Each structure stands twice: as C-alpha cells, then as structure tokens.
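One chain of protein is taken out of this complex; the other chains stay put.
For clarity, chains are labelled A and B in written order, and residue numbers in each chain start from 1.
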Amino acid sequence: MQNHPVYTDNDPQSELSTLNLGPTHPATHGVFQNVLQLDGERIVSGVSTIGYIHRAFEKIAEHRPFYQITPLTDRLNYCSSPINNMGWHMTVEKLLNIQTPKRVDYLRVIVMELARIADHIICNGVLGVDTGAFTGFLYMMEHREAIYEIYEEVCGSRLTTNIGRIGGFERNFNSRAFDKLRAFLKNFPKTLKEFESLFNRNRIFVDRTRDVAAVSAETALSYSWTGPLLRAAGVDYDVRAMNPYSSYEDFEFEVPVGDNGDVYSRFLVRNEEMWQSLRIIEQALAKLDKEPSDIFHADVPEFYLPPKEEVYNNMEALIYHFKIVMGEIPTPKTEVYHSVEGANGELGFYLVNDGGRSPYRLHFRRPSFINYQMYAPMSRGMLLSDAIINMSSLNVIAGELDA
Amino acid sequence: MSDIQLVDAPAGVEGAGFFATSLDKVIGIARSNSLWPLPFATSCCGIEFMATMASHYDLSRFGAERLSFSPRQADLLMVMGTIAKKMAPVLRQVYLQMAEPRWVMAVGACASSGGIFDTYSVLQGIDEVIPVDVYVPGCPPRPEAIIDGFMNIQELVKTESLRRRSEPKYQELLAKYGIQ
Partner (left out) sequence: MAKIPNEELIKAIADKFDTSVTVVGEPYELLTVETGRETIIDLLTFLKTDPALKFIFLTDITGIHYPEQEKPIGVIYHLHSLTTNTRIRIKVFLADADVHIPTATALWDGANWMERETYDLFGVLFDGHPDLRRILNVDDMTAFPMRKEFPLEDPNRVDKKDFYFGR
C-alpha cells in the first residue's frame, strides 16, 4: 500500500488496465482464466472463468457400471489418483456393506499416503519454482519418480493408476513393491529435510510467502475450504481423523495446523503432512507383518471381479464374471455419501443408486472446485506476483476443478 | 564424463577443405536439434510432461531445453490433455499465432481422439481444429512415449523440404482447417 501514487483524472495512467491471465498462461499451471483489472501491479478486481476442460464425468458415470467408474476417478485429481480410486471403491463398499480385511485396509493406506506425498511434492515443488527456486523441484521430483515406480509394481501404471477393485486389490503386492517402498522410506526423508532447509528459513522465500493471501478461519469455513488450506488457516479438520475410513483409526498421526492461512503456512502444513504420511506408512508396514500375507481382497465373489485366468478356466469365476459385467446382481436402492481426505481436501462421493448396474446419479465433491472459488475475491488488493504464488499454493488441479 | 555425442553430418560431397551438401539438410539438422516446444498442457498428460522435463527423463537432451510459452517463438505445439469445446478456439488461436514452420504433436488419447471422454463437452481429437504431425497414444503416455513422439517430430523436421510450406498441397491442408 505504501508509496502508492495517487492518480488524478487527467493522468493518462489513471485508467485501469485489463490483464487476461490464462487460460494458457504459463504461471497458471493449467487452464484457469482470470480477467484481472490492474492498477499498476495491484489487482483491483478479478473474474475467474473455469470449465476449460469440463469432461462431464458425472454424466459419463451415469452410463457406466460401478467397476468402470474407477478410471474416471483417476482423472479427477491426477496428481494423487490412488486416493480417488480408493475413495470410490470405499463408497461402493459402503453401499454394498462390504467389510474389507485389515490387510486390504493397510495396503490402501500405504498407497493413499504415497499419493498424498506425490501430490504435495508437486505442489510445494512448484511453489518453489514460482518463487524462483528451481532446485527444490528437481530434488523432489526424483522421489516422485520413485513413488511412481512403486505404483508400477502394484498396478502397472504410473499416473492414472486405476488401482484396486471393489473389495480390495486386483493382485497382491509383489516383493519388489515392498523393496522399493522400503528404499523410498529410507531415501525420501533425507531429501525432504534438505528441501525444508532450503526453504523454511530462506529469507527470500519467507519474504515472498509470509502474510501473502492470509485467510482467517471464519472465511475459510464460509468458503467451505478443506484440506491443507483449511488446516493452514487453523482449523484441524481432517477426514482421516474425524471420520476414519480404511482403518485410519489404527494409526497414530498428527494433524498439522497453521496460524493465519497464508502461503507460507500452507507450505509448512503440506511439508509436515509429508512427514506424517511417512509415519503412517511405516506403521502400516509394521502392521502388515502381523497379517496373513495372501489376503488382498474381501471375499465377495458377487462384486469382486475375478482374475482373467480364472474366468477362462473356472466355471464359478466365469459365472460371477458374467453376472458382474452384465449387472445382474441386485444392489440396494439407496443413497450414500462417503468422503476421504484427498490431497486437496475432502473428496466426497454422493452416489444415488436405483438398483441397476450403474449409478442413477453420482456427484463428486471436488475440493479443488470449491477451494478455487475464493481465488478471485481474495486477489483484490494483492500484487500480481503474489496472486501467482497464491494460485500455486492453492494447488488447484484442472481435472478436479472442471470435472 | 558422460559420453557426448554429436549429430552425424548429413550426406554430402567432401574434399580437402570443403564439404558440400544441400541447404535443406543443414537447416533440417539445425532445426531438429533446437526445437522450442510450447507445452499446451491441460490435464493428466501435462503431469507426465513435467516428469519428461524433470531430472529423470530430461527432454533437454534432445535440444528442447528451452520451453517457449509464447507461441510467437515456438516451433512445436505439444498439446497434452483433454481439449474441451470451450478450449478449442483458444487452441486454434495459439496455433495461428505460431510462425511457420510449425509442428504439432498430439500427446495422449484425449488430444488424439477424445479418449475415454466421448461426451458432449469434449472435442473428439484436436485434428478437428488444427493439423497434427505426430500422435502419441497412451492415457497418459509414459515419458518414454512422449520422448519417442518427440524424436519422430525431429525426424520430420530433419527431412522436411524447405519449400514444403509454400507448396499448394500444404496450402490445401491449411485451407481444409479454414486457415489462410
């Protein structure tokens, strides 16, 4: 605010300029358009336009059987696909009252926490890039590759994982997956520590991020913020702790909170969440040792797709395969809301079922969509350069934003 | 020290103190090893592109170190991710702003054909609005596949005749898309 010149009517500079930021602007990390009114470098007002990759997930879901909706959920928040996959499986399991064995829950926890780390690596790494520090990004991306290699051992895919089935996993984790996981647990903390020492007390970084885009807890709640953003504003709402799913109640972890919801707090909260995720994964590995190692799905043949080799060689499996694929197994006519703690916040699935093979209506509560709507109002009065780092710390994922 | 490899010289006539080849080939080699890509990354494939650019896969090895976010200075438009109908005019605008010679790479199933999103809101392949040189399949393609697609673009660039862009056949192609 200080030293801001006062313009008179005669001054040619008194007019506001309009900046069309996006949808292909490099600083917007995706496809968001913001038309900003600028007074010099200060933003006077802004209008967000979204929908540039609206893909009609909810409409497609009404035409797909339950087990074919998993690939759609992959593409919601593609930085942490496994959380979406697991969230969807658990929604259907809740609908069908399927109890999963503990080992399945723990394996899911491992995969979900890895996904959370992968997502936070991107967000915090890119925040570093936007404040002028490319190094941290390159250090961290190496370990995201390591996470992707673990995914590959588990499901064969890197990014859009499509992990799991309704009732569990399509195959057991192989020994290489565990080896890579242990290597990751050994190597990553070193880099994370290095990353933190590069940024946490770095004068330039702190000056760029401290008190930028601070949000009070009341405002954050009024805008229905969830996830690291809400926690950075000081509200300790975490679905994992509040409504534990997938046996999260068996784990010890802390929910980090920030003080004033600024970009710096969000950065610290995400970093701390990575440490907590590592803690959870270690506990899960220890718990897995006590579980029978050959269980990887619930015993629900009428909903769990049998492996292909059994379908071709086994009468019973063939019948179940046929029944599942043709949708001949009745499902309860009811509605269910299930939510998981996605990397960006509460990822909710509202499923209305009419007893058929596909949902009557499926609505995704997408944290990116709901978190992003504060962006334009909160940008007022901000410097353009601050608005850019504010956007990268919101971690809005275009696929989740536009569905 | 890593093993640094130089580009092989094109076929030509060599003698004491001189080397003669056609201008096409020299320019082709120079262009193909210094492409400036414009990453038009909209969704999932863009994340794989980040991996392609980052330390592990490192697209810079192919002379594409410098990403050009301005279409004016870009040689290669890499379209990565779903292009919705709302986005199509923007994509076309970006293509029109690029200077000739320009190449287009459709990365991933969505950019190539609409992918799994056969819906009212998604463009069924970017070749409905702009001409495409190389298609990379995958949902999303692995970084190796993106690099392979890039090498195919390099091959096209290397062998392209200098006159191709002024030929009537190329003009016809552009006219088909309503581009003058």
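Keep this in mind: contacts are C-beta pairs under 8 Å (C-beta built on N, C-alpha and C of every residue); 3 or more make two chains touch, one makes a residue touch a chain.
In this text, all values refer to a predicted model and were calculated from it rather than measured experimentally.
Interface note for the absent chain: among A:Val325, A:Val352 or A:Leu384, the touching residue is A:Val352. Between the chain not shown and the residues A:Leu185, A:Ile204 or A:Met242, the one that touches is A:Met242. Taking the complete complex into account, residues 85-86, 118-121, 124 of chain B touch the chain not shown. Mapped onto chain A, the interface with the missing chain covers residues 50-51, 54, 56, 58-60, 62-63, 94, 219, 221-225, 235, 237, 242-243, 334-337, 339, 346, 348, 350, 352, 360-361, 363, 365, 369-370, 373-374, 377, 402-403.
Assume only the chains that are shown with their structure count from here on.
In terms of their C-alpha centroids, the spacing between chain A and chain B amounts to 31 Å. Per the touch definition, chain B reaches chain A in the complex via residues 40-44, 46-48, 50-51, 54-56, 69, 81-84, 86-87, 90, 94, 116-117, 119-122, 139-140, 142. Residue ranges on chain A touching chain B, taken from their complex, read 23-26, 30-31, 51-56, 59-60, 71-72, 74-75, 78-79, 122, 137-138, 141-142, 144-145, 148, 158-160, 398-399, 402.
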